[in-house]
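Below are the structure tokens for one structure; questions will follow.
Only one protein chain is missing; all other protein chains are in place.
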Amino acid sequence: MWSSPFLTTPVSVSQIMLRVLYALIPGVALYVWYFGPAILVSITLAVVTAVATEAAMLKLRNRPLKPFLSDNSALITACLLALSIPPLAPWWLIVIGTAFGIAVAKHLYGGLGSNTFNPAMVGYAVLIISFPAHMTQWLAPGMLSLLQLPFSAQLSYIFSGHLPSGSTLDALTMATPLDTLKTQLHLGLSVDEIRSMPIYGYLAGKGSEMVALGFALGGIYLIAARIIPWVLPAAYLGTLFIIAAVFHQIDPEHYVGPLFHLFSGAAMLGAFFIFTDPVGSPTTFRGRVIYACSAALLTWLIRTFGGFPDGVAFAALLMNMCVPLIDAWTQPSVFGKKEGKR
Amino acid sequence: MTDYLLILIGTVFVNNIVMVKILGLCPFMGVSKKLETSLSMGAATTFVLTIASGSSYLVNHYLLGPDLAYLTTLSFIVVIAATVQFTEMAVKKTSPVLYQVLGIYLPLITTNCAVLGIPLLNVQEKHNFIESLLFGFGGAVGFTLVMVLFASIRERLEGADVPGIFRGTAIAMVTAGLMSLAFMGFSGLVK
Amino acid sequence: MALSGDSFKAIEMRTLHHFHGGIHPPTHKSQSTGTGIATLPLPEKLVVPLHQHVGNCAVPEVRVGEHVLKGQRIGRPEGRQSSAVHAPTSGTVAAIDMQTVAHASGMPDLCVTLIPDGKDEWIAHAGVDYRNTSHTDLRHMLRDAGVVGLGGAVFPSDIKSYSRHHKITTLVINGAECEPYITCDDMLMRERPRDILRGAEVLRELLYADEVLIGIEDNKPEAIAAMRKALEQDGHQHMEVIAVPTLYPGGGAKQLILVLTGVEVAAGVRSTEKGVQCFNVATAWSVWRAIAHGEPLLSRIVTVTGNVEHAQNFEVLLGTPVQELVAYAGNKPDTGRYIMGGPMMGVDLPNSSVGVTKATNCIIAASPALFPPPQPALPCIRCTRCTDVCPAELQPQDLYWFAKSNNFGKAQEFSLFDCIECGACAYVCPSHIPLVHYYRYAKSEILVRDHDKRAADLARERHEFRQFRIEREKQEKAERLAQKERAAAEAKAKAVTELPTQVDPAADADDTQQLRIDAALARAKEQAAAASPRNTELLTPEQRSEVEAIEARRAKIHKIASDAGADDEPPKRN
Partner (left out) sequence: MITALWIMVALAALLGLILGYASIRFRVEGNPLAEKIDAVLPQTQCGQCGYPGCKPYAEAIAKGEADINLCPPGGEEGIHKLAELLGVEFKPFGENAQPKPKAVAFIDEETCIGCTLCIQACPVDAIVGAAKQMHTIIASECTGCELCVPPCPVDCISMLPLEEKLTNWKWRYPVTPLKLSK
């Protein structure tokens, strides 16, 4: 017995996920341009781990492999996590993070579509809490590092932890622009003084601002292709902008400007790729506005006052947690039952 | 004024009694299957906690004083037990179904370590009366908040294809862990 | 096309409204509009279901072996909400039995099998002038002619064309025909526009409606032109043909009413309460045939399309087996199954021998190439594409989540019953989840539970009444005993002390007893009255025949008893 409708659109989950992956390309390309190809190694590692973990979990759960492996959702998790952690981190870091994210945050909850928390962000949070030291070795953009380390040396560092004699890690890596900002503010410098340091570019960190722009481009493609709702990134970035602008106006010495917030850290990646994860975001319009605005507030709070350099991942997890409640309390009225209408 | 606000924010989010201090897990796991129930449990606990922290401040400050500090725990337990008894009667009268649903957990508020923990923390932190009240209230609001969030997640998980051995309490424990992980994001925000 | 100044101005002034969501599936309509409406040759056998409408099943009025004329009533409407069924042609009744009908369940229902005699001989029939006939008579004619909504809902038209409590401002005539493949209304409007408009005029008269708005989707320019021309020709006043944007499900009654009038009719609310009523164009046409010509509903236009050589519209006698219809249209060998209705809301037919009913607007011969089997469903990723297209503004992903986990209470909380099952959500779902199937499942489960709940409440009531009755009887018995004893004692005492007077205490007791008996009888009568409709109303045909058989047997027994002339008291009937 079949039930109508007997027609369906040819769009599939796998295609949607694939398009999200395409949308990451500009950001990743700019990443490689400014910071070298090490990130590709992380992405590859993450993807391999993600697919392997996914397959293993499906097998354990006695679910068919093919339809779920080909839905490409694990690839997105892998890419997002790889883009959130330093490319020069030891190989086991990304493996642990990805495996934990996929196995615990995704499959224990029932796999695709059931995960309460964003698996990539769970992986990230686990890593930053468990291995904080390893999570700070960010690559300096090419033009800033005094000594360019050949790619082969980077590879050997990722996999063995050893650098060729004569080179030090300090020459190669640096704290993120957000981290530097926080540390220097603590040391008593003003925002303007910090911003004039060489690691900063036009909007935010040199290099990383361009990567953020790349993610924004990809995100705009996703909105145009109607894969993500426009309201989520708009409300998120808008709120972040407004909060930062207001505080920057009040005290420009201690609060950095809005554009800096938008283009540093994972704000762009989050706005278009993390907060828009359909499984972990609300389904109603009002809910989405509440969700994105609160996420922006949390991001700004954690960045400005919190103990972690960036707040996107924790904001995502905290808001993921609120989604079922937001959904339940923002149900829109249905056809013919709206108040104020005839 | 700012201090009071910080105490509130601090207890609700940053030092959440369930997620960060890991107190009061018994009702957190036990009465969070349904959204409405958890909301009521939260309300009942809020009531008890606020009264308990206020009255235990009074008891501690006026009755015991520094000389009889060894009586703190004992007298607090008595005060809390009485408050819980009172609440239980009130709930039984006003909402019999809630009374039945809360079941054993209602008298168990007595042994909810959060309820004893907060007055004791009040003493430890040398809070004044208003601060104690706020600390108790904020802690309870934080408790209610995570209870409600947790219950709504669990309600949604009812429909999820959770692996057989993880159904029920197991996945709830995992969720509680991940929630706690998320709450670590607040660390360093206040104090 | 020339427009008169008046109607042009009206069109200019009319602002159309929008409903939420909607989709644009490929229409596939042109393949069946190439040729006009053809008449199907008389089939060898007609299987006419007696339950072709919403409401009570019609009661068969003919006997097996009886010869019937075309248009002769074979099923009498039963109860307020019901409709008549007629012999579509002259012939002999071959059987009245349970046969598989065009329903998703594939379950049998009571059908009359008719073998046509080939003469197609009409029963005497005549129309009336609706202007000088009372509305009650007109509605009776509609009911007797078996006119029901031909858009697919098959609701009796006589009930729909009556609004006592609410003033109807707008009568909407639905010619939108939004579903892919279906073109029967399109062709009807192209070929018989004048009778449609006349039927609309009758309906307007019955409803005292101020204006008539005829909504036709703008992908049917020929139909719009034909209707406008007819409108001008016959000079209908306060009537307007409006082209509405092509957007599925724009032909749903609620959606079309919203688009044309801006009125939202919520689920569970009658549109008349909002001053609007809606009829399908084909219904308007059959209303005219029934009133002006006295012709009952014997046939309807059916689009035969899909995997056939000549997709076309046919005027088909009700009861014509689907296989004959598709065979005539040139069924291709790889047709695997048949869909009744459109591909969005249609029904997968249990087999191809079921008869065409009043609801059959389209038969699609489906081959695996045209309609591939459903793809395996992946989990919902909450992408909300379904929410974006839902015309009822529901949250389909949540409804699915609750229906899937049998959480029916929550599903109802999220307005499951506001779902019109249009299928837009399932159409756009990237996970290919059969969403509508889940909603149908949840709805039927909830309905059964509601029924059980009502039955339980009734049982509780009856049980409590019984407890009460037993208690009361016990008390009465005790009282009676006590009274008797007292009377006996008194009588004894009286007999001893004085002469017995004529005042008999027993008479008193008798009186009260008589009163009590009367009261009990009245109660029983009341109870019987309350119980009997429930007892007889919902009977299936077999049960009814069973009851009749039992009655007959009873009568026989009574006869035997009375013939024997025994001194038994006459049998009581309850």
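A, B and C are the chain letters, set down in written order, and residue numbers restart from 1 in every chain.
Keep in mind that, in the parts below, a residue touches a chain if its C-beta (ideal position, glycine included) is under 8 Å from a C-beta of that chain, and two chains touch if they have at least 3 such contacts.
Every value quoted in this text rests on a predicted model; they were computed, and no experiment measured them.
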| item | value |
| --- | --- |
| Listed residues B:L49, B:L102 or B:M147, member touching the removed chain | B:L102 |
| Touch criterion as defined above, residue of B:L5, B:M89, B:I130 or B:M173 at the omitted chain | B:M89 |
| Options C:S444, C:Q475 or C:S545, residue touching the unrepresented chain | C:S444 |
| Residues from chain C at the interface with the omitted partner, ascending | 51, 101, 103-105, 107-109, 374, 376-378, 434, 437-438, 440-441, 443-445, 448, 451-452, 455-460, 462-467, 531, 534-535, 538, 540, 543, 550, 553, 571-572, 574 |
| Chain B residues touching the omitted chain (full complex) | 31, 34, 37, 59, 63-64, 67-68, 71, 74-75, 78-79, 82, 85-86, 89-90, 92-93, 96-97, 100-103 |
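Basically, only the chains that are shown with their structure count from here on.
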| item | value |
| --- | --- |
| Between chain A and chain B, centroid-to-centroid distance (C-alpha), Å | 33 |
| Cα-centroid distance, chain B relative to chain C, in whole angstrom | 56 |
| Residues of chain A whose C-beta touches two or more other chains | 110-111, 114 |
| Shared-contact residues (touching 2 or more other chains) in chain C | 379 |
| Sites on chain B touched by chain A in the complex | 35, 148-149, 152-153, 155-157, 160-163, 166, 171, 174-175, 178-179, 181-190 |
| Chain A-touching residues of chain C, taken from the complex the two chains share | 19-20, 25-26, 104, 106, 180, 254, 262-267, 269, 274, 339, 341, 343-348, 366, 371, 374-376, 378-385, 387, 391-395, 397-398, 414-415, 418, 421, 423, 426-432, 434, 436-437, 440 |
| Chain B - residues contacting chain C, complex | 156, 158-159, 161 |
